[in-house]
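Got a structure for you, questions after.
Heads up, one of the protein chains got dropped from this complex, but the rest are sitting where they should.
Moving on, here comes subunit A:
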């Protein structure tokens, strides 16, 4: 279980998170929605310790992880996570399969090269990529393909907690459907805990158990996906319908 308690984060004068409180149960899929620039990506990075919150607590299975652990403890913490970055963040000096198998080629999960490659090719297949992209370099792929390689890398070591930052942005509708299904499968079949950020409402409905809306630096609304449409919160309704008219200003 992941819990954020009153998390604050500012970059200079830019107050991004202003008291985020959120909890995600083990084995469930949480989707975070919210306007561009509201700090969704920053919130995920805070949980991973890539960005240090100014104040507040982040608990993983009841243990505070805000204090930056070092050495073996930090390694053990990170080994539980997989993350798809919004921009893919593929290593451009490594080939596609070496990116996907990065974790399997070094460190505690190290295994023989052939085996790591086999796993990489299998994960690539699951995100809809043919084996022949395995030997290409990230720069030779389209944006949507890079995104899917990033996704394959995030799930390669079968972590128990996975963060997906906009997994379907830049994909065609069919491929987006494939990815939505994959994320759902990972949660249901592997029992993983997932937090997904997306702007795509059809993705939200396909992936989510619970939904949280980030607005104004706080979680403005949270609840099961089924209650999302009945909610009478005008902010949430404006976001779901994608209307330019409403309480959320279009210029931010």
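Just so we're on the same page, a residue touches a chain if its C-beta (ideal position, glycine included) is under 8 Å from a C-beta of that chain, and two chains touch if they have at least 3 such contacts; residues count from 1.
Convention: contacts and distances are computed from a predicted model.
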Choices "propane 2-monooxygenase", "tRNA N6-adenosine threonylcarbamoyltransferase", "Short-chain dehydrogenase" or "ABC transporter permease" - which one is the UniProt name of the chain not shown: "ABC transporter permease"
Sole contact to the chain not displayed, among A:83, A:145 or A:194: A:83
Candidates A:9, A:45, A:123 or A:215 - the one touching the absent chain: A:45
Missing-chain contacts mapped onto subunit A: 45, 48, 50, 75, 78-79, 81-83, 85-87, 89-93, 102-103, 106-108, 153
